[in-house]
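I have placed the structure first, in the form of structure tokens, so that the comments after it can refer back to it.
Yeah, one chain of the complex is gone here, protein chain that is, but the others are all in their spots.
And then chain A:
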């Protein structure tokens, strides 16, 4: 019954989680929130993570009721993500692994999301829509790899939403995407925006440029409200995501869809995906904000699977990497 400690800190959330045999024993997290109209920079984010990570570690062990001797493996996010935050968290993971004399495991952040989604929902072999501030991919498992069927060719959908929030100076607390979602619920008018699906892929940079250009003019002339803009952006980008997911499901003959990643918390996205799945006779799976948003337990869970399958990361090979494709990992723990 191995217990795995997982460290996550690839973006502005830092989490430390403990997982043992499919049970999440602890999952504390902190978020680095910047003022409205601004985003988070790597150096400042890393400084935030360095300041809180040891407290989070203590909190996780206390919540799990474990000591160092009960932990069998230390997992950490190897990538992808922002360099400085990744490096700061990896330094602590390496130090802890050496102090406690435990094996170290570098985990792919995207696979962490997928494995946590599979654990929590029980989905067997779903088509995965992975949507967050840093990544937008449609993924399906085949022959020991999580294959990317479609993805963004420029920015992630969450990045599009977050940067639009800066234009309207929407608060980043608890997250810009959450606040856009609440404002969108009050939107009444659909503003036509560019719709850019390119086969199995999507593009969001043009939509962002367009809405950044027209937002001030539309608002100043009273043609629409900020709520209308939030509503219109969501409807447009989420419809694109539903389209490429459905296309992948049709290609794979899949009867399950799983949404993971921070944007997966959005109830409107879940609603639209549910409609599509129902029309296809498929099932939709999604998690709540505890596991959708970046967290340490997802790294611990992926680490648990990898540990059981015999993976280990030597210290000499434990460097972080900002670019780490989902399909680079050989998924030996699945048939």
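In this text, a contact is a pair of C-beta atoms (placed from the backbone, for glycine too) under 8 Å apart; a residue touches a chain by one contact, two chains touch by 3 or more; residues count from 1.
Definition applied: contacts and distances are computed from a predicted model.
Of "THO complex subunit 7 homolog", "L antigen family member 3", "lipoyl(octanoyl) transferase" or "Protein TRANSPORT INHIBITOR RESPONSE 1", only "L antigen family member 3" is the UniProt protein name of the chain excluded from the display. Across A:95, A:124 or A:142, the single residue that touches the chain missing here is A:95.
The chain omitted from view is touched by exactly one of A:33, A:87, A:167 or A:239, namely A:87. Annotation: of A:4, A:26 or A:61, A:61 touches the absent chain (contact as defined above). Taking the whole complex into account, chain A touches the unshown chain at residues 46-47, 50, 53-54, 58, 61-62, 67-69, 84, 87-88, 90-92, 94-96, 98-101, 315-320.
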